[in-house]
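With one protein chain held back, the other chains of the complex are shown just where they sit.
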Amino acid sequence: MEKNRLEAFSDGVIAIIITIMVLELKVPHGIEWNDLMSLVPVFFSYVMSFLYVGVYWNNHHHMLQATKRISGRILWANMHLLFWLSLVPFVTGWMGENNFATIPVVLYGMVLLMAAIAYYILARSLAHHEKNTELANALGRDWKAVISLLFYICAIPLAFIHTSLSILLYIIVFVVWFVPDIRVEKIINSYKK
Amino acid sequence: MEKNRLEAFSDGVIAIIITIMVLELKVPHGIEWNDLMSLVPVFFSYVMSFLYVGVYWNNHHHMLQATKRISGRILWANMHLLFWLSLVPFVTGWMGENNFATIPVVLYGMVLLMAAIAYYILARSLAHHEKNTELANALGRDWKAVISLLFYICAIPLAFIHTSLSILLYIIVFVVWFVPDIRVEKIINSYKK
Amino acid sequence: MEKNRLEAFSDGVIAIIITIMVLELKVPHGIEWNDLMSLVPVFFSYVMSFLYVGVYWNNHHHMLQATKRISGRILWANMHLLFWLSLVPFVTGWMGENNFATIPVVLYGMVLLMAAIAYYILARSLAHHEKNTELANALGRDWKAVISLLFYICAIPLAFIHTSLSILLYIIVFVVWFVPDIRVEKIINSYKK
Partner (left out) sequence: MEKNRLEAFSDGVIAIIITIMVLELKVPHGIEWNDLMSLVPVFFSYVMSFLYVGVYWNNHHHMLQATKRISGRILWANMHLLFWLSLVPFVTGWMGENNFATIPVVLYGMVLLMAAIAYYILARSLAHHEKNTELANALGRDWKAVISLLFYICAIPLAFIHTSLSILLYIIVFVVWFVPDIRVEKIINSYKK
């Protein structure tokens, strides 16, 4: 099975997810700057989710580039990841419209955690399928994935103390992933040689 | 006529269908776990339809991979399938928002039945066009398609007895398709040799 | 300039147009068959527009297949066509929700007419750019495009007598285009030889 259509379908779903989130930014009735003020938390949660989904697309892109062929198992592992990402607009809207209240921040973290687990399963399935020892080793030792999971697991209960602690941890996870993953790039480059 | 654009267009439509369904999950006004409770049936119907559309995309992918060229007839058979799939968000929303009431469950089954018939017509058109005896044989004997149609035809009247019977049958059809179709994969592999 | 991205972008826009139209089919509040009755005209207008947009995608596909390269002029002629098609969901919703009232049927016809003119301009630009005498001849003599324009120009005033006359003409135009355009296919085939 070729990977092109999997990439195209995933691109389509992620592009729609990232774009329909903006529909939560509902046009205000007034025409003054003050009328935009109520949208500030919605806007901030939109920016956060835009960056998060961007990181997922970026990593998805990298991971599949190091892959040659896909199986039915990988296809469904990918569908699983897309499922959790598809819930991001909903939790983003709930969190933003309620000014980062406790339960919405917890649910946001839970969806991020599930997406991170789904991503990890997909990475493992790819490494297994490829019998690609190099990729398997690199991904297996990937401290980023492990740190992300740990941070989400901490961030969720911390929301009951103060939601800003959770948000801070979510932002740290983003920053960790934002820095390009040098090891995976090295493997891709070594393939090309 | 080349199949690339048909695949790209179908990917686009299916990606949008699977993603706009999440818009039915409307952000609740409260900020407690209880406020999410009313969304549980909507969420469950969303999960079901996500999996169903995922199966269709998966099978569509497989089926076209065993194909080399397409005709105007295939193009419209594909459009016919996309039409019925495009109604899935509507029936999913109606079923979920009404807590799996009888008539919405019946309508859901009818749309699934029409999509299954459209899929069968597309498979037949492809097999005919390809004059591909192997694919024709494999698809012709495909017990999955026959079982799906029978199950839908049973599930629709059963909703008048109890809707959970229909839902059970819809889930069984999903499980049947979820298991990869070994015969089609074999043919694809034999082509490549 | 290569045509792949133009095709991909057009596929994306047309796929979204055809799919967001279903959002006009708003989930009814009741759970009986009667509650669906009010949606019948909306559904019928949805089917009509789905078929129309399908015909445009199909013809767009054919036309660009006979093309090798595109210019800035063609790119904007394509954007012009996509603009008028992007208004189809709006006019479909207005016509369906108002049970095919006169002015909405007139506006629907006007948008179809503008899309047909935009399609004609795109076809001419492609023929001119290619200095493709065969394609230019085939498209120049295309009775389909001329008939479509004439039918739309007739259908618009006829709505003031009875809207069913306009709808009938819109359906006839669809049927005319639904039949595959044998001449363009012949040219494509002759290229491949």
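Order of writing sets the labels: A, B and C. Residues in every chain begin at 1.
The definition used in the following text is that contacts are C-beta pairs under 8 Å (C-beta built on N, C-alpha and C of every residue); 3 or more make two chains touch, one makes a residue touch a chain.
Remember, predicted model here, so these are calculated numbers, not experimental data.
*Asks:* Out of C:Phe43, C:Trp94 or C:Phe174, which residue would touch the omitted chain in the full complex?
*Replies:* Only one of C:Phe43, C:Trp94 or C:Phe174 touches the chain omitted from view, namely C:Trp94.
*Asks:* Which chain A residues touch the hidden chain?
*Replies:* Answer for chain A: residues 7-8, 11-12, 14-16, 18-20, 22-23, 25, 27-28, 31-33, 36, 47, 50, 54, 57-58, 61-62, 65, 178, 180, 185, 188 touch the chain left out.
*Asks:* Need a quick check: the contact residues on chain C for the chain that isn't drawn.
*Replies:* With respect to the unshown chain, the touching residues of chain C are 1-2, 5-6, 8-9, 12-13, 15-17, 20, 23-24, 72, 75-76, 79, 82-83, 86-87, 89-90, 93-94, 97-98, 101-104, 107.
Here is the rule we go by: only the chains that are shown with their structure count from here on.
*Asks:* Kindly work out which chain lies most centrally, taking the average of its C-alpha atoms as its position.
*Replies:* Given all protein C-alpha atoms shown, the central chain works out to be B.
*Asks:* Farthest chain from chain C, going by the mean of C-alpha atoms per chain?
*Replies:* The chain farthest from chain C, judged by C-alpha centres, is A.
*Asks:* Is the contact between chain B and chain C built from the same residue numbers on each copy (over half shared) or from different ones (under half shared)?
*Replies:* Copies use mostly different positions to touch.
*Asks:* Considering chain A as a copy of chain B, what rotation angle in degrees (nearest 5) results from a C-alpha superposition of the former onto the latter?
*Replies:* 90
*Asks:* Where the CA atoms of chain A average out and where those of chain C average out, how many Å apart are those spots?
*Replies:* Between these chains, centre-to-centre, one finds 37 Å.
*Asks:* Where the centres are mean C-alpha positions, what is the separation of chain B from chain C, in Å?
*Replies:* Here the centre of chain C sits 26 Å away from the centre of chain B.
*Asks:* In chain A, what residues contact two or more other chains?
*Replies:* 12, in rising order.
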